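All protein chains but one are shown at their positions in the complex.
== chain A ==
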Amino acid sequence: MSQLRILVGVKRVVDYAVKVRVNSSQTAVETANVKHSVNPFDEIAIEEAVRLRERLPKGSVAEIIALSCGPAKCTETLRTALALGIDRGIHVQVPEGTTLEPLAVAKLFSAVVKEEKPDLIIMGKQAIDDDSCQTGQMLAGLLDLPQANFVAKVDIKDDKLTASCEIDGGLETVECSLPAVITTDLRLNEPRYASLPGIMKAKKKPIKTVTPADLKVDIVSKLKVLKVEEPPKRKAGIKVETVEELLNKLKTEAGVL
């Protein structure tokens, strides 16, 4: 088998455990002074790339590259990926506050793929901030590559990729040639913790920074956000003292009896 080179997408998103708030101008969720982490699906992508290296015959995976598009702090996100076993990072830097739509990200990835020529591109099936679930598919379309989405299991043998994909009501097994794009689903693996030696090593690994202009990609938004609002708040429940009161309320207020 020829040596594999893998590209992994890594997005910096508001931490999954943070309670998001709409900003005061109602244009987006508040991101200032909020804990950010690697998009959980991208963590799974990172883990799978590293596991492929561990699982396939020694030396099969020549290089794993992580790519992140976003503001300066994305280097931090890339360092996490490097600590987990990725070899080097590429950061497509945009000014803080720039909106990157899935198509723009797909175009940026496409430009990087043309330069780096990876055999496999692993991306999270979606990012937990905008939940678009489009970038992987668009990238495959732009590059005219085979794609396997919502992958729960993946194997590579003799330059053929076999993947189990989560579909409604079951699993679909697909087989395709390389290069290919796959997007990860939750059940693919359980990401490991970053080890301290890994974190130390990550400091010395290279991260290349480029701009959309360097890649000759137009990232101007095609969409306009009119307004971001919180869903209506649920009203607090009440405690009733007696069964009679409960029945009464069910009849008169709830109208279910």
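Going forward, a contact is a pair of C-beta atoms (placed from the backbone, for glycine too) under 8 Å apart; a residue touches a chain by one contact, two chains touch by 3 or more; residues count from 1.
Note that in this section contacts and distances are computed from a predicted model.
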"S1 motif domain-containing protein", "FAD-binding PCMH-type domain-containing protein", "Exoribonuclease phosphorolytic domain-containing protein" or "GPI transamidase component PIG-U" - which is the UniProt name of the missing chain: "FAD-binding PCMH-type domain-containing protein"
Which residue of A:L171, A:L186 or A:M200 touches the chain not shown here: A:M200
Candidates A:A83, A:L120, A:C165 or A:V217 - the one touching the absent chain: A:A83
Interface residues of chain A (partner: the chain not displayed): 15-19, 33-38, 40, 75-77, 79-83, 190, 193-197, 199-200, 202-203
